[in-house]
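Every protein chain except one is present and positioned as in the full complex.
The letters A, B and C name the chains in turn, as written, and every chain counts its residues from 1.
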Amino acid sequence: MGVAIDIILLLFLLSIAFAACVTRNLFSAAMLFGIFSLISATLFVVLDAVDVAMTEAAVGTGVSTILILITLASTGYRVSPRPAGRQVLALAVSVVLGATMVYGTLDMPSLGSPDAPVHTHPIAQYYTEVSPVEMGIPNMVTPLLASYRGYDTLGETAVVFTAGIGVLALIGRRRRKDPLPIVEEFREGGANRHRVLRVISKQLIPPILLYACYVQAHGDFGPGGGFQAGVIFASGLMLFMLLFGVEHARRIIRPVVLEKLIALGLLIYGGVGLVNILQGGAFLDYRTLAHDPQHGLHYGILTIELGVGITVAAVITTIIYSFASHLRDHVMQRTLRLRQGADAAQTSPESGA
Amino acid sequence: MYAATALLLLLAMGMTLVRALRGPTVFDRILAVNMFGTSTVLMVSVVSFMHHVTDMTDIALIYALLSFTGTIAVLRFVEIDHERREMERAEQEREVLP
Amino acid sequence: MSLLLDVLSWVLLLSGGLLSIVSAFGVLRLPELFQRMHSATILDTLGAGLVLSGLILQAGFTVISFKLFLVFLLLALTTTTAAHALAKSALADGIYPKGIDPEVVRAGLSEGLPGRQRIATDRARERVAPPASPQEDPPPQPSEEGGPPWA
Partner (left out) sequence: MEFLGYINYWVFIVLMMSGFYLFLSARNLVKKIIGLNLFQTSVFIYYISTGKLRDGSVPIQTEGIESYSNPLPHVLILTAIVVGVASTALGLSLILRIKDDYGSIEEDEIDAQDVLS
């Protein structure tokens, strides 16, 4: 039964991928991508990867769609038609490469086969059999993420950190010499035409933030952890931004604070490692944190998950703020330009007369 | 029994997907995405019972909380774009007038 | 007793699944946006309610059933609001239900939507040319004309 669901979902994915290749209209491509993420999250659920499905659910529903949409809003939705030559070449390269890979899969173990090297390797048995006993944590993904592969996760967090800094450097805080005059219609930003939407959605923001905290803390027992919680938290703030405008959101949580938080999360992560060294253990060896090694592991995992959550939430929020501010400046500049043009047109006939 | 429900939901998802692919207006697509979100929530809940892993309801809860933001985002951008088109139209009218 | 519960939950699950099919079929086949929206809400409220209540019966009185109840509550709240916002945006964009006089809709819109977009457009129009007679509305713009960029 699982196989049938799996195959149908894969067919959905294929049809969306083809539509995305064919369409000239980037707006619909971006929306199809939203569905693509929904389907792939369902697929992850069917393939037993609940933590991954949760991350994909948190990322795919709001954040990635909105980033592409903001870019499109300032760059345009249409793709111009093009000569066929390059497409044929690209198609040929893709087909040849794909055929080679299909040939390669023929020697691979079938999906879910217990003889596959992934499952027979001793480390897989270690992770599924020894780790719950050693760690005392039912969810095997969390200790694997935070403890066994703690260095790796530190690196990933650093990458997220770097990406956030990069976005800030590129389109972040503009220190304009002459700040744009605020167009009156833009003073109250966001979905101000939708009263019902505002009233209802406002009620949803606290539950989202609360749920993010739950996901953050519950990662030991069920799906969840710092990465998911960070993205969910940022999505809650994003909802606020959509409803009330980016200026209002920036007054609630200031970009300056966010910049500090980005660094703080990573510092917490690295700081735990340093504390371990000071207490005579190895870097990120949490067993030194308490008298009982297992308690130490728990404290260590909770702390670094908190660090990851803070960094991810701050980075994603910063990214969304930067993008939204960029779009707002763009729209306001355009409005001002059009309005000045209109004013000029209005005055010129009079002066001529 | 869960399997039958899951299959029915998959069929519904397929039909919704066709609507999302065909359009014709952006609002049809938003409608389809929204409905796809709802059926994904149901699908995940049903699969969680099918696999006897009840932790998956957390994912359904996340979707129920967040799938909404995507819809609002798209609506906002449609509105921004609508404003742009209105302004450009006004601009064109102005150019034609004198 | 447990058999009765099982049968009840099966009936609920299956009817929910069938309703989702009905709803999706309507979304696929109905001719225009507002009718499709009407069909989509069947799944959003009744279909979701049936499937989730079937699952709640299976779960019994546990945390899981509480979570499922929350899911139902959230779905009922968000999908209806989203549908409302969607219909409003579509109307503001110039897509009107079939068989309804656009003038009526537009009159309702200009009263109910004192938004910045309408103000912006009106201002832009006034700059271009002050309306000759205040009663006369600008002609309705069919959505096909000019072509929305995503059509």
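The working rule: a residue touches a chain if its C-beta (ideal position, glycine included) is under 8 Å from a C-beta of that chain, and two chains touch if they have at least 3 such contacts.
No experiment lies behind these values; they were computed from the predicted model shown.
Touch, as defined at the top, links the missing chain to these shown chains in the whole complex: A, B.
Across the interface with the omitted chain, chain B contributes residues 51-53, 55-56.
Listed for chain A, the residues touching the missing chain in the whole complex are 3, 6-7, 10-11, 13-14, 17-18, 20-21, 26, 29-30, 33, 36-37, 40, 43-44, 47-52, 55-56, 59, 63-64, 67-68, 70-72, 74-76, 79-80, 82, 86-87, 89-91, 93-95, 97-98, 101-102, 105-106, 108-114, 116, 118-119, 123-124, 127-128, 132, 138-141, 144-145, 149, 152-153, 156, 159-160, 163-164, 166-167, 170-171, 221-223, 225, 227-228, 230-231, 312, 315-316, 319, 322-323, 326.
Note that only the chains that are shown with their structure count from here on.
Centroid to centroid, with C-alpha atoms defining each point, chain B and chain C lie 11 Å apart. Taking the mean of the C-alpha atoms as each chain's centre, chain A and chain C sit 27 Å apart.
In chain B, 7, 13-14, 23, 26, 29-30, 32, 58, 61, 65, 67-68, 72, 75, 79, 81, 83, 87, 90-91, 94 are the positions where the chain touches two or more neighbouring chains simultaneously. Residues of chain A in contact with two or more other chains: 27-28, 77, 191, 193, 197, 201, 204, 207, 335, 338, 342, 345. The residues of chain C lying in touch with chain B in their complex are 10, 13-14, 16-18, 20-21, 23-25, 27-28, 33, 36-37, 40, 43-44, 47-48, 51-52, 54-55, 58-59, 64, 67-68, 70-71, 74-75, 78-79, 81-83, 85-86, 89-90, 92-93, 95, 117, 120-121, 124-125, 127-129, 143, 146, 148-151.
Across the complex, chain C is touched by residues 25, 27-28, 76-78, 185-186, 188, 191-194, 196-197, 200-201, 203-204, 207, 335, 338, 342-343, 345-346 of chain A. Chain A meets chain B in the complex at residues 1-2, 4-5, 8-9, 12, 15-16, 19, 27-28, 31-32, 34-35, 38-39, 41-42, 45-46, 48, 50, 53-54, 57-58, 61-62, 65-66, 69-70, 72-73, 77, 190-191, 193, 197, 201, 204, 207-208, 211, 215, 218, 222-224, 232, 235, 238-239, 242-243, 327, 331, 334-335, 338, 341-342, 345, 349.
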